[in-house]
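To start, the structure itself, in C-alpha cells.
Only one protein chain is missing from this complex, and each of the others stays in its spot.
Per-chain residue numbering starts at 1, and chain names A and B are given in the order in which the chains are listed.
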Amino acid sequence: MLIFTEQCLNGLQFGLLLFLLAAGLTLIFGIMDLVNLAHGSLYMMGAYFAASLSALTGSLLLGAALALAATLLVGIAIEVVVMRRLYGRDHLDHLLATFGLILFFNELVRLLWGPAALSVPLPDWLNRPIEILPGFFYSAYRLSIIVVSLATALLLYLLVMRTRIGMLIRAGATNREMLGALGVNVRLLFTFVFGVGAALAGLAGVMQAPTLTAFTGMGENILILAFVVIVIGGIGSIRGALMASLFIGLADTLGRAYLPDVLAHMLGPAAAATVVPALSSMLVYLLMAMVLLLRPRGLFPAAGQ
Amino acid sequence: MRGTPLAAAALAAFLAAAAQAQTKSVKIGFVSTFSGPTAVIGNDMRNSFELALDHLGRKIGGMPVQVIYEDDQQKPEVGRQKTQKLIESDKVDFLVGYIWSNVLLASLKPAVDSKTFLITANAGPSQLAGELCSPYVFSTSWQNDQTPAAMGVYMNQRGVKSAFLMGPNYAAGKDMLAGLKSTFKGRIAGEEYTKWPDQLDFSAELTKARAAKPDAVFVFYPGAAGVQFLNQYGQMGLRGQIPLYTAFTIDETTLPRQKELALGVPGAQQWVNDLPNAENKKYVADYKSKYKMAPSFYGAQTYDAANLIDAALTAVKGDIADKEGMRRAMERAEFKSVRGAFKYGNNHMPIQNFYLQDVVKQGDDYVLITKATIVENSQDRFHDRCPMR
Partner (left out) sequence: MKLRPLSLGNAVAAALIAFLLLLPIYCGFAGDVFLLTLFTRILILALAATSLNLIMGFGGMPSFGHAAFLGIGGYAVGILAAEGIVSGFVQWPVAVGVSALFAFVAGALALRTRGVHFIMITLAFGQMAYYVASSLAGYGGDDGLTIDRRSQFGGGLDLSNRAGFYYLCLALLLGGVYLVHRLVNSRFGWVLRGARSNERRMRSIGFPTYRYRLTCFVIAGAMCGLAGVLLANFSEFISPAAMYWTRSGDLIVMVVLGGMGSALGPVMGAVALLVLEEMLSGVTEHWQIILGPLLVAVVLYARGGIAGILETFERG
C-alpha cells in the first residue's frame, strides 16, 4: 500500500509539473488565440537561467527566483517583438513563426552557454529523504516540487478568480472584442498574460533542471505533452488543464510502474520495457484524438465556450 | 645554355612532387558526443586523443595527422550521418570514437562497406563481437557484457543471493543486464529498463526496487544518468539500506558530482587510474597537468586508440593503402596500452583483466582506486559467433 502511495506521489509530482506548463499554454491560447510552440523554449530558458544564476549566487533559492524574473523578461520581450504581430492571424502562421523561435532559442542557448548540458546541484537540505509517515520515506526535493506547484496553482486560482485583472482575463477569454470596446487596454493585458505564462513555464524549467540538467532541445518533448493536456482539458480552461495534467501524470507513472509486469510475462522484460513507454504515450494521444472527435471543446471547457 | 632551365624545372617539379608525397597526412574522423548532458564524456575522449597526439609528437606513424571531430548528439541517425560525411566528404582513413552502442551499430555499415578502419574507443555491442564482426573494426575498450559479467562474479563472491537490475533500454543497456545474468548465480528479483536517453527520473523504478526487497541492486547508467541515479537513490532513502553494485555508473566524469554518494559503491572496470604501469602513470600525470582534472576510462581507451593506429601505420611504414598490413599489425596489439598488455581475440575484442574499483576520499577529493582483480584474461562470450579466425 505504501508503495502504491509512493507511486501516486510520483505521478502527482509529474502531473503538477505538467500543469505549470499547460496552465500558461492554455491561458495564452484561450485569451489571445495564440498557438505558442515556443513555450517549450521558455521552459528551457528557465532551466538554463537557474543553472547559471544559482552557480553565480551560490544559492539555489536565490538563483531560482532570479531565473524566474529573467524568464519573465524574455517572455515579455518575445511578446512585444514577435507575438504582437501574430494576433489575429491564421493558426498555421503561429505554428510556423513559433517553430522558428524554437530553432532560434535552441541555437542561442548553445551560443551563450555552450553545447554541454548544465547541471544544477541540489543543496543538502533538499537532497535527502523525508519521513512523511513512519517508515515511509520520500524525496525532499520531489515534495518541494509538489508543494511549490500546488502553491502556484492556488495563486493562479486567486489571480484569475479574485482579482480585477483575473476578471479581465476571464472576460477576454469569453469575448475579446467586447473587452476592447469597453475600453480595456487589451494590448497590456495580452502582454501581462503572456508574461504570466512565461513565468509559469520558467518555473517548471527551474524545478526540472536539477533532475534533467539544462540542455538544448529539452522543451520539445514536454511541449507536445502540454498541448495534449490542454486539448484534453479544454482550451482556455485552467481547471481543465489541472485535471488533465494530473490524470496524465498519474496514468503515465502508474502505467510505467505496473504495466511492464503484465507484459513482461508475455514478452520478456526488455521487450516489455520498450513497449510500455510507447504504449502509455500512445494511449495519451489516442485519448486526445478521442476527446477531439467526441468533445472538441475538451473535457472541462472554459466558461462561455 | 638552353638545356639547364628545362632540367632545373623538371628537377623542381620532381622535388615538389616528392615533397607532396612526403607531406601526405593521415586523416582521422572522430565521432563522439559533444553536446547535451553527456558532452563531458566526449570532451574527455577528445582531450585524451589530443594528449596522445602530443605524446607522439603530433604525428601518427611518422606522418602528420588531421583530426576532424564530429558530434553525434547521442542519436544513432545523426552519428550515422556524420560517419557517412566523414567517409564520403572528408575521405578519412580512420574512424575513432563511438561512445554509444546504438550509434556504433547504426554507423557500422557505411564504415565496413567503404573498408574504412573503425576503432571503437567505448561501445562494444554484442552483435559486433559476434555475427557483425569485421576485419576493419577494432576495439580498444571491451565488449559490453564483459564488465557486468565481472561484477556478477564479484557479487557471487560477496554472497549476494538476489538482485534487482536496472538499465537503459538500448543496445548497451540490454547487453549489460544480460552480461550480469550470465555470471550472477543468485535470483533476479526484478529487471527494469528505462527510456533512453530521455528518462532521468527513476522514481517509479526505484520504488519497485524497494518493494522487491532484494539483497542488492545492480545498475548500468552511464554519464549524466549515473549522477541522477545516485542522487535519487540517496533521496529515496535506499542508500545504506540496499547495497548498490554498478558498471560504468561511477567514473571520473561523474564522480565530481556524485561525491559522497559514490562512497562504498563498487564498480568493475578494465582500467583504473592507479594501474601501476609506466604508460598509465605518464598518461594520468600529463592529463592532470594539462587539463586540471582526472581522466576517465573513456579517455584511457581513446588514448589507446591513438597508439593503436600509430602502431599500425608504423608497421606499414606510412603506406596507408596497405590495409592488410595495418590490420595484421593491429591484431598483434603490440602497442603499449595504459591498461597493461592485452591480446585481441578473433573478433578484435580485447582479452583483458577486470578490476574492482571503489571510491575513497583523499583529502577533499573523491578518487577511484583499484581494490582487487576480479577476473584475468577474460574473453567475451560471443567470439565463437564471429566468422573471422
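The rule is short, and it goes like this: a residue touches a chain if its C-beta (ideal position, glycine included) is under 8 Å from a C-beta of that chain, and two chains touch if they have at least 3 such contacts.
Computed from a prediction, not measured in an experiment: that's the story for all the values here.
Shown chains touched by the hidden chain across the complete assembly: A, B. From the set B:Val92, B:Leu108, B:Ala149 or B:Ala178, the residue in touch with the chain omitted from the display is B:Leu108, counting the whole complex. For the chain missing from the display, the contacting residue among B:Asp54, B:Glu77 or B:Asp274 is B:Glu77, taking the whole complex into account. Which of A:Ser54, A:Asn106 or A:Ser119 touches the hidden chain is settled by the complete complex: it is A:Asn106. Chain B residues in contact with the hidden partner, per the touch definition given at the top, are 75-77, 80, 84-85, 88-89, 102, 105-106, 108-110, 169-171, 195-196.
Of the residues in chain A, those that touch the hidden partner chain are 35, 82, 85-86, 91-93, 95-97, 99-108, 110-111, 220, 224, 227-228, 231, 267, 270-271, 274-275, 277-279, 281-282, 285-286, 288-289, 292-293, 296.
The rule is short, and it goes like this: only the chains that are shown with their structure count from here on.
Mean C-alpha positions place chain A and chain B at a centre distance of 38 Å. Residues 34-40, 43, 71, 169, 174, 177, 191-195, 198-201, 203-205, 207-208, 210-211, 224, 227-228, 231-232, 234-237, 257 of chain B touch chain A in their complex.
Residue ranges of chain A in contact with chain B, taken from their complex: 3, 6-7, 10, 13-14, 110, 115-117, 119, 121-122, 127-129, 137-142, 211-213, 215-216, 221, 253, 256-257, 260, 264, 269-270, 273-274, 277.
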